[in-house]
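What follows is a short report on a single structure.
Every protein chain but one is kept in place in this view of the complex.
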Amino acid sequence: MNIEYVFFLLIFPGLLFTGILGLTVGWVDRKVSARFQFRVGPPFLQNFNDFFKLLGKETIIVKEGVHSLFIAAPFIAFAVIVLISTMIGVALFFNKGFGGDLFVIMYLLMVYSVMIILGGSSTGNVYSSIGAAREMKLLLADELAFIFVCMVPVVKADYQLSLEQILNWQSIEGAFIGSVSGVIAFIVGILCIQAKMTLPPFHIPEAETELVEGPFMEYSGPPLAFWKLNHFMLYVVLPFLLVLLFLGGFNLHGLGILWAVLKYFLIVVVMIIIKNTNPRIRIDTALNFFWKYAALLGFIALILAVLGV
Amino acid sequence: MDKTKEFIEAMGDKIYKKIEKKGRLYFEVDNENLHTVVEYLFHKMGCRLSTATAMEMYHGIEVLYHFSHDESGQYFCPRMVMTDLKNPKMKSITPIIKGAEWIEREMCEFWGIEFEGHPRPERLLSREHPQQLDKPLRFRRNS
Amino acid sequence: MEVNVVLIYLAAIPFVIALLNILLPPVMQKILTLLGLIYLLRLTVLLYSGVAENFILFGETVFSVDRLGLFVFTFIQVLSFIIFIFSLQGLDKRIEKKFLILYPMTVSFCNGVVLSEHVFSFLIFWGLSGLALYLFCMLGLTKGTPQTAKKTFILIGGSDAFLILGMVSIWFLKPGSSWSLIDLHIPLTGELSVVAFICLVIAAFAKAGGFPFHTWVPDFSQDAPIESAAFLPASLDKLLGIYLLARIMTQLFEVTVTVNLVIITLGAMTVIFAVMMAMIQHSGRKLLGYHAVSQVGYMIMGVGSGGALAFAGGLFHMINHTIYKSNLFLTLGSVEKQTGTSDLENLGGLGKKMPVTFIMAMIGAFAISGIPPFNGFFSKWMIYQGLLELAGSMSKVQQVWLLVCLILAVFGSALTLASFLKFLHSIYLGKRPAKYDHIKETKPNQWLSTGLLSALCVVFGLFAVSIPLKRLIYPVTMELGYPLPDFLGDYNPQLLFLMFALAFIAGFIIYLFTKNVRYDQNYLGGMPALEKYRVAGTEFYNEIRNMKPLKAIFDAAGKKYFDIYDLGTRFTFSVSGLFQRGHPGQLQLYLLYIMAGVLIFILLVH
Amino acid sequence: MGWYNKRLAKSIWVFHLSASPCNNCDIEILDLLTPKYDLERFGIKLVGSVRHADVILLSGIINQKVAPKVTHLYSQAPKPVFVVGVGTCPAGGCCFNDSYNKVPCREDVIPIDMYIPGCPPKPEAMIEGVVKLVEVLNG
Amino acid sequence: MKKLFIDVPALINSGAAVDQIKCEYLFHRKNNGAFSLLEVAQFASYCRQCTESFCVSACPVEALERQETGTIKRHNMRCVGCKSCVLACPFGTIFPEVINYVTCQCDLCLNQLEQDPDYVPLCVKTAPAQTFAMKELTEEDPQQHIYFSGKHLAIKSPNWRHKEGKS
Partner (left out) sequence: MNKNTIPVGPFHPLLEEAEYFNLVVDGETVVDIDIDIGWMHRGHEFISEQKTFTQSIYLVERICGICSTSHPLACVHAIEDVDNTEIPLRARYIRTLIGELERIHSHLLWLGLAGHFIGYDTLWMWSWKYREPVLQMFELISGNRNHYNMLRVGGVSRDVDPEKIPGLTDVLDMLDKKLIMIAKAANDDPVLRSRLKGVGVLTHKDALDYCAVGPTSRASGVPADVRKSEDIDAYSLVDFDVIVLENGDVYDKLIVRVLEMLESTKICRQCLEKLKKVKGPILNNVKNISAGEGIGRYEAPRGEVFHYVRTDGTNRPIRHKVRAPSYVNIPTYAASCVGLPIADVLITTASVDPCYCCTERSLKVVNKNKQPYQIDLLKLSREKTERIRRETYGG
């Protein structure tokens, strides 16, 4: 390990970059959603203000709960997301490896949900517990399809697992979105990340009007601030992952920057549109949807990928 | 108006003190006949229970039901008078009409009327009330 | 000659201890057994310095030790030592004495299996280890104990019969060779060899708990004493079963790709079916029992795939599994000892009262669900890569087939995670019933042993390459003729962990600077946190259970339509009452059956 | 704390606490979030859990039954938290002053920092109230 | 039959506040039947029934009306209790206390009397001595200024109707 890694992790493309970009994109989300709803929407620095305000609030810890886990969960999740974003970012921007391949990312992404679940249920709150159960079921729902989605680039890259290999393969062969299997997998992928971010219509675990924000119900102050930050950071991490897997990464020379921004925002905007045009579905509907339809699509994509289409 | 006639014909012997107003029929029934009348109104005539109102009068506690015959807009209002002010008791109509549950519970809560045969004789509004209200919560006579 | 003695000691010492234990009072039993186990560990270390030769009796090599055997053997010693630490205190008084007799005896039998090179000694020890299973099960104190013991015995005994059959067939295939089990490499051509192969695989599956011969495992875990559940199905039997499978796949037979695929498919099915069943369990023990099955799937996939990486991964997963699964069983045992129950719906919120146990259980749960950086992830990761590596060289249909199996396996670990979150939630998190307000942390020996296992989980995860792989597993695979595996992806646990720690600290420092803590009750929309407002967690996955096609399957499983034992009994009951009269559940009778069978075979052979 | 107050002023998360109102104030509060008034412009957001609240919008006369819960809820909110009484109800009891079921003194139940009178207050009045709060915070 | 007898001048002279008199009317809490009794008394006999009826023209909401009998009637759904009429009446015959927005009711305790003819209503008990009483009266007594209003009420007060020979 050398100092370069620390830079990667803490400044770019890790903590600071992802954090700031995430909060900004979170603002874009809120603004565009507001526009959808004929509203003006929040000012630019809104998410930053929210974050810093929360830092100054009291942290309430539930007496009966498991305190250490309750407090640690958001920070573990935070660290994990920073880690993933660094891994993806390093591969995207520097075309290097950062100690993990696609499987590692898939499993680390689960850690985020696990932390939500553990943090939420460590309080013993009923709503949090139900929210946690739903979070887990949602994770199960999208995971199957997501694995299919992740396997498609792996197959297309001739069973290469590491991120930079997948990127390299695409820079030679063209982005995977250029093939039928790539398109299908990409579409399923967008649905999956929608679910992974628990955005509508998959905001089942946090269902504000049912479960009072579910697992986050008991959080307040800095830990809550970090949960919010984590959520917004996913706005960076997951689209980046899709860009990496299907859109051939970023080319940061000249007009390529514009192109890169376009790619990223394409995904984000699609997510926001889906978010704003759908009601929350039930957890069993989500399970059915992902296991029966999305996974089937993923399977078709996989077969096509094996066939080289 | 034929509905009224029909009703009076069928139940005429069970009711008394009939008052007819435009679209209304007020009458008194006894506790024994209450179920028969209510069943006739609810099942035979397809009336809907609008509500029941308890009132304290000088001569006793009075429970006034309002049955609405929606097709004709006719109202049938049986009145039950309980003269025992200390221990008012009457038959519950909840076994016949599920919708009467809350209405009766509320009356029980505030007037202390005991509804015999009520499936859930429990407080409605003041469960967990911080000032454990004593029952019944109704008028007390002066002095 | 002195060197040979080491090998016979390994099996004989624990046996002698067991015999001595019959006479001794419990305290002495414990001391003696502990000393014996330590001595065994010491002898194991000795084996690594290469001192052991074959043990020869009547001119036949009975015991010998190769790298694979040594590897498995090591973990038998380590685990029986650690689990024994757990059993030092807190055993139920009613069964303590018997347990302490059986324990070293089982170690002895298992050692015997692993050390045997000769078919007969292998068969005898294998059968005896199955018997030990039965006896342990009989120690259970629940209502279902006799039934379960019977079931276990029939399944294991039945598979023993298959084993014998397989061995006999092998002898017919290669009559010229000696009774040695090493380096046969029988090609899978001809019906007899296939029969032999199938018979042996069934035996291995039944021992390890692979689908569809797994049904004894959950029942055993439910009814037997929990230490023995951690000891046998979770660790030793896994070791033995997979050991046998590894032998079959590498040394006894030469297998084709199709066979590999079939085995992999069976593995994937094991993973998915068992984990699905685990998800809906209401009893912590059964849940763990089903996981003990489901994890076998990965090992089968790894060991049965035939690729170097996957094979190494399978072996690695085997030891990982023994570590975290016995850890989980033991933590559950601690909980059960404190609260008196392992029913998930009655537990809850113990994390605050038993923090050490909770952390150990959490580590175990993370490890089993393959959360980086724990050991489970590394071995699973190796298996996945191994499979992908294989896929590269297959035909298209086979590729899709393999990929689906792989994806199911990956998904299986998500399901594992799901059921373990339910497990953690129901026991340690959520709302604590008031009756557990005075629960204390467990006794030191118990958390010491779980602590040791958890530490192994972490160490094997973080330093996977440098410690277990390089030192223990690569030598085995090399000896079995595999090349040094070559990773497809990259995963650097130490780096990632350091980076994770850095990021965590960065976040946590912000918290430390801004925190302003107050303690408060649960927030329930203004209601006080009453005891009735709790989610037990057992119904977490009802939606999944009630999903359209799955519901039918689960219902069928609930009616035991997939239980080979149950099917068998049903079948036999319906065919005739003969067999029914034949197995009244008396141990002696079964012993007689086995002995008779063995005798007949010996007579036949000679 | 000036810096912090500015952040707080720009990000007010409100929790809506209805303690036996007539519902109208509540829907007018919700109305504030909708396109015509859109309080999100000021960074104001409605939250479902009192743990996230910066401002509690209290409406209603607080009856005897709900009073302990209101107190409890206030104690569960992370401080600093402000309580704004919306409507005539918390301010003066509206037409319910004769009721037997209302608490004698609302300020004993929950410390109210600010009142926005009106029955119901016009959304504009509520916005003005919120702006005043912001001014106070900005100091 | 006993009648409720009210000695209005004595009540005025006693200086007692009318709302001190308690009432046992069942249906309204805080009901003070004495108000309504006094209102009856005031319009039935105290009022001069002047032809100009300044009170009627003064009322901003047309709540007062001259009946055919010549008496004034206050319509309680219209009156807003502004007491303009009190000011307008040149003879000061309207008691300001009783012209309230919220009207009171006296049922003369008939229900109680039905059960027990010797019943003494609460107002009789709580009013200043002799101003309220249950008395066996059979006919009006103009000498004593005792006039009947309805079957159950007797009022002792100056009566302009009789003085001026109106019927």
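Going in written order, the chains are labelled A, B, C, D and E, and every chain counts its residues from 1.
In the analysis below, contacts are C-beta pairs under 8 Å (C-beta built on N, C-alpha and C of every residue); 3 or more make two chains touch, one makes a residue touch a chain.
Since this is a predicted model, take the numbers as computed values, not measurements.
**Student:** Could you list, sorted by label, every displayed chain in contact with the chain left out?
**Tutor:** Across the whole assembly, the hidden chain touches A, B, C, D, E.
**Student:** Kindly note down the residues of subunit A that lie in touch with the hidden chain.
**Tutor:** Its contact residues with the unshown chain are 33, 36-39, 126-127, 130, 133-134, 200-201, 203-204, 207-210, 212, 276-285.
**Student:** Determine and list the subunit C residues touching the chain excluded from the picture.
**Tutor:** On the subunit C side, contact with the omitted chain comes from 282, 345, 524-527, 532-536, 538-543.
**Student:** Contacts of subunit B with the missing chain: which residues?
**Tutor:** Spelled out for subunit B, the touching residues are 22-24, 46, 48-51, 53, 55, 64, 66, 68, 70-73, 75, 97-103, 106, 109-110, 124-129, 131, 133, 137-140, 142.
Keep this in mind: only the chains that are shown with their structure count from here on.
**Student:** By that same contact rule, can you tell me which chains touch subunit A and subunit C alike?
**Tutor:** The common neighbours are D.
**Student:** Could you tell me which chains are in contact with subunit B and with subunit D alike?
**Tutor:** none
**Student:** Let me check something: if the centre of a chain is the mean of its CA atoms, which chain is farthest from subunit C?
**Tutor:** E
**Student:** In whole angstrom, what separates the CA-based centres of subunit A and subunit B?
**Tutor:** Distance between chain centres, rounded to whole Å: 61 Å.
**Student:** Please work out the Cα centroid separation of subunit B and subunit E, and write it as a whole number of Å.
**Tutor:** Here subunit B and subunit E have centroids separated by 38 Å.
**Student:** How many angstrom lie between the centres of subunit A and subunit E, each centre taken as the mean Cα position?
**Tutor:** Once rounded, the distance between the two centres reads 82 Å.
**Student:** In subunit D, what residues contact two or more other chains?
**Tutor:** Those would be 49, 51, 76, 78-79.
**Student:** For subunit E, jot down the residues that touch at least 2 other chains.
**Tutor:** none
**Student:** With touch defined as at the start, can you tell me which subunit E residues reach subunit B in the complex?
**Tutor:** 22, 24, 26, 111-112, 122
**Student:** Contact residues on subunit C for subunit A in the complex?
**Tutor:** 348-349, 351-352, 355, 358, 366, 369-372, 377, 381, 384-385, 388-389, 391-392, 396, 399-400, 403-404, 406-407, 410-411, 413-415, 417-418, 421-422, 424-425, 428-432, 488-493, 495-496, 498-504, 506-508, 510-511, 514-525, 529, 533-535, 537, 540-541, 543-544, 546-548
**Student:** Under the definition above, what is the set of subunit B residues touching subunit E in their complex?
**Tutor:** Touching subunit E from subunit B are residues 56-59, 139, 141-143.
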